[in-house]
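All protein chains but one are shown at their positions in the complex.
For reference, chains read A, B and C in written order, and residue numbers begin at 1 within each chain.
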Amino acid sequence: MANGSSFGNLFTITTWGESHGKGVGVVIDGCPAGISLCEEDIQIDLDKRKPGQSVFSTPRKESDKVEILSGVFDGKTTGTPISLIVYNNNQQSKDYSDIAKHYRPGHADLTYDYKYGFRDYRGGGRSSGRETIGRVAGGAIAKKILKELSVEITTYTKSIDNITIDENLFDKNEIYNNPLCFPDKSCVKKAENYLLNLIKEGNSAGGIIECTVDNLPAGIGEPVFDRLDAMLSKAIMSIGSVKGIEIGNGFQVASTTGLENNDFYHYDNNKIVKETNNAGGILGGISDGSKIILRAAIKPTPSIKLTQQTIDKEGNNIDINIKGRHDPIIVPRAVIVVESMVAITLVDMLLINMTSKIENIKTLYL
Amino acid sequence: MANGSSFGNLFTITTWGESHGKGVGVVIDGCPAGISLCEEDIQIDLDKRKPGQSVFSTPRKESDKVEILSGVFDGKTTGTPISLIVYNNNQQSKDYSDIAKHYRPGHADLTYDYKYGFRDYRGGGRSSGRETIGRVAGGAIAKKILKELSVEITTYTKSIDNITIDENLFDKNEIYNNPLCFPDKSCVKKAENYLLNLIKEGNSAGGIIECTVDNLPAGIGEPVFDRLDAMLSKAIMSIGSVKGIEIGNGFQVASTTGLENNDFYHYDNNKIVKETNNAGGILGGISDGSKIILRAAIKPTPSIKLTQQTIDKEGNNIDINIKGRHDPIIVPRAVIVVESMVAITLVDMLLINMTSKIENIKTLYL
Amino acid sequence: MANGSSFGNLFTITTWGESHGKGVGVVIDGCPAGISLCEEDIQIDLDKRKPGQSVFSTPRKESDKVEILSGVFDGKTTGTPISLIVYNNNQQSKDYSDIAKHYRPGHADLTYDYKYGFRDYRGGGRSSGRETIGRVAGGAIAKKILKELSVEITTYTKSIDNITIDENLFDKNEIYNNPLCFPDKSCVKKAENYLLNLIKEGNSAGGIIECTVDNLPAGIGEPVFDRLDAMLSKAIMSIGSVKGIEIGNGFQVASTTGLENNDFYHYDNNKIVKETNNAGGILGGISDGSKIILRAAIKPTPSIKLTQQTIDKEGNNIDINIKGRHDPIIVPRAVIVVESMVAITLVDMLLINMTSKIENIKTLYL
Partner (left out) sequence: MANGSSFGNLFTITTWGESHGKGVGVVIDGCPAGISLCEEDIQIDLDKRKPGQSVFSTPRKESDKVEILSGVFDGKTTGTPISLIVYNNNQQSKDYSDIAKHYRPGHADLTYDYKYGFRDYRGGGRSSGRETIGRVAGGAIAKKILKELSVEITTYTKSIDNITIDENLFDKNEIYNNPLCFPDKSCVKKAENYLLNLIKEGNSAGGIIECTVDNLPAGIGEPVFDRLDAMLSKAIMSIGSVKGIEIGNGFQVASTTGLENNDFYHYDNNKIVKETNNAGGILGGISDGSKIILRAAIKPTPSIKLTQQTIDKEGNNIDINIKGRHDPIIVPRAVIVVESMVAITLVDMLLINMTSKIENIKTLYL
């Protein structure tokens, strides 16, 4: 399935919907049977990306209530497709009527016209951030599976502009205690001030999201093309505003030596441990049993109120000031999206790896 | 096909082979019929990654001569699978006999054992860099297709450690004029000295590869999950030593504002042009007709002669000094590998995009 | 995507939903942009499989009204996923309460329990014939594409029990003029009498559906595994009650000689024609430009009122008499399902074939 709205091989999601259509949704196929699942399990994550929760996100009011349409019976997944829907309630399509005629810088308006000849221009149509609702809903289900295996994902804002967390002040419980998803509360005030200034001038900010995974079994990831890091990179880079992805020490490896970069092994009470984790838990594309570490660079929201130069469809160079309701920063709301894509990827790769050894097959069938 | 040795949807490659097995190879399926192709077309790229060409690459002597086994008739591709083989000639398996028993830091030795229960330990087996021969061979064919469309890829060493090219001194013709693949010859001597020192001490270096694409049609890339940048990220991150990937301004976007980062459009003689290209030619996951720009961070060669601490299979903590023939830096030989993966991805996405509009379908069938 | 509810490579459908859940639906991805589409286009085919239209189909009353949730803007497909939903209205779940405890012969009750450990037993759950609504909806869209290319599919009841149409009395306009979808009205009365007798005794009947395709371009179908006939066979055999599929002369070829079976070519006004069409329009898995002909054997409805022996979950051998509302024959309502699966398969294969020649690629991009 090569047309872009499906992801995964065994645990798969297919998303649909536009910003100002009737709704958005996702079909999850390949979810194993027997997992307890209710709407609240999914809603908890959807609420993390819901707009209108602080001054730092768009005031568009959407309850984003999810409804399970299929695939769950007597409170448990049945193994057949789980269809989820979130209706759009608070579309204000008039806000966007003028973007039918021009191309907003930094958006997909022009490229969708190139590709398809025309586009649903209302609120960005299919290229809107609302598309990520399906990812988050799918991710919530993936995390239920990961929980059964005690795999735990932690995702947070690493930096906004140059305001970066101090590892020593890291507190996981802080992440959803502040509207910016910082795990270091000392960053919050500084970043809020920085953003409030940008809001005032009608500009926007970028940042970095970090995601770590604990307790992932060793051996996950397929050799050569479907390496765990390659699959995670595709997953993360497919999120609208991501422009870079790195694993472990990432771009820093370019200026280190082999001696510095290699992680040494030793036995600690008969358990294999690494003294460092520059590799971010992945060697040869396969998990080594240590913590997975990745980071994504998120661009500033392209919709800004400041005057920009662009073109209209009639061949004119024009100036625009984008109206409507927009986030001054994408990072905090993207945190749960990154986490969801990681969760979906990990579940898919965990399932695929089950067939790597003949012993596994005999264990289940004999 | 989820087990990792295949890549692509319509233009696909399936690679096989181990470092010290009988050979390595690739099957390309979905190559359109009617392209002129001979072994020399492929050999020219294989020679760029061939070992033993300078002091900066492993002295293992391999002619790496490719043989076309199928899919070409009367000098043209037939549309059916193209099978290519390169026999291994210069295996020195004895060099590796001791790695059967211990796990080299920074390598996939341990993770393959985790995944499969055992491994072909000779020269890294399937996780060896020789695996990339199939990618380069497939890429050479992909580039023949791109050439028919005037799409041109340029790939080179951007930096080694902190020695970085000066854009003003960029000369495409220099790239294969120096053993380090720098397009700026002012870097070469500095980097050579840096590397010679590392070789002397038995250490290794990392760096950054940059790749740009000119004349890619606008509209390439599928929405949501199979975005052009997502597919390129998977492609590049699947190369053994890559730890980071970025598009356009990449990680820099994290500390810019929307106003700085957005690329403004204007009409220039009725042609749409962008004044800047911070996006690296991709918006909403779809090519916008401007230059594609991406960078990959390459880790230092994990095989170093310096003493490292690790473990053996019997439960002992040990010290090792890796013998055998190794590259002190992966970057120069990886340049053509990055280019090949980009080429394969672009061709696949170009083919998929052909079906995006009903007009296209009517053009070909009516 | 290997978990069974998706079909196709470039033009793909993903279906979801159970007989007595909230509804059933389908997501179509890869539908080319620019095709005019409204709900009525789809409803027309859904109405052909709707229950309760004659004494020969289940009296369950479902309006089966389809709603387009995404992928259409200004009356045209946008190239992004088309999500369609049909709500279930007339579930009478109490009718099925007892089947929670036992296994109906000829149904999937037992095999779903084997596979998933439990099942949504209400009305057959996911294995119900209502699952085919998504196929028919997807097929209606596929047929819009085929219409643009003048490809025409004709599907009808070939036989019920031993009552078989006479080719000389074939009248395409008759097909939807009788409740049994016979193109030969001389069969209708005979078959109705046969079925009325079966209804009286609480039994059911099987039959054969035939499907032909006119104007399919030559060259469609991929060599080796994804032959047109192989893809059609998978498509048709995936319909719940199909137990056999044949192309052209089908099983008759087993008792013919090469001389009898080969179709001879000749030129007729510079056009290549075949004198016979024993091959059913497919040679080497690729369409030859003549009429595609296939037939599917449909088993009798497994739900019958007559006493049957079976087992319950508690370990008892029991007798059952299946109550509830059931079709005495599946064939007529399956006609549009077969047609839909053929349409979806043909569109997918037409799209894939577009990349078979470098000329095609140059035509679209240069």
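Throughout what follows, a residue touches a chain if its C-beta (ideal position, glycine included) is under 8 Å from a C-beta of that chain, and two chains touch if they have at least 3 such contacts.
Predicted model only: the values in this text are computed from it and were never measured.
Of the candidate positions B:12, B:212 or B:340, contact with the unshown chain belongs to B:12. In the complete complex, the hidden chain is touched by one of A:13, A:180, A:311 or A:352, namely A:352.
Not every partner is drawn; the one left out touches chain A at residues 2, 9-11, 30, 32-35, 77, 79-80, 145, 148-149, 217, 223, 350-352, 354-366. Listed by residue number, the positions of chain C touching the unshown chain are 2-7, 9-10, 15, 103, 105-108, 110-112, 114-117, 126-127, 131, 159, 161-162, 198, 203-208, 218-227, 229-238, 240, 242-267, 270, 272, 275, 279-280, 282-289, 297-304, 306, 308-311, 315-317, 352-353, 356-357, 359. Hidden from this view is one chain, which touches chain B at 1-6, 8-10, 12, 14-18, 21-25, 27, 29-30, 33-34, 67, 69-71, 73-74, 76, 78-83, 85, 115-120, 125-126.
In this text, only the chains that are shown with their structure count from here on.
Taking shared numbers over all numbers used, the chain A to chain B interface scores over half, which places it in the same class. Chain centres were defined as the mean of their Cα atoms; on that basis the chain farthest from chain A turns out to be C.
Remark: chain A and chain C have CA centroids separated by 38 Å (rounded to whole angstrom). Distance between chain B and chain C, defined via averaged C-alpha coordinates, is recorded as 45 Å. Residue positions of chain C touching 2 or more other chains: 2, 9-10, 30, 33-34, 79-80.
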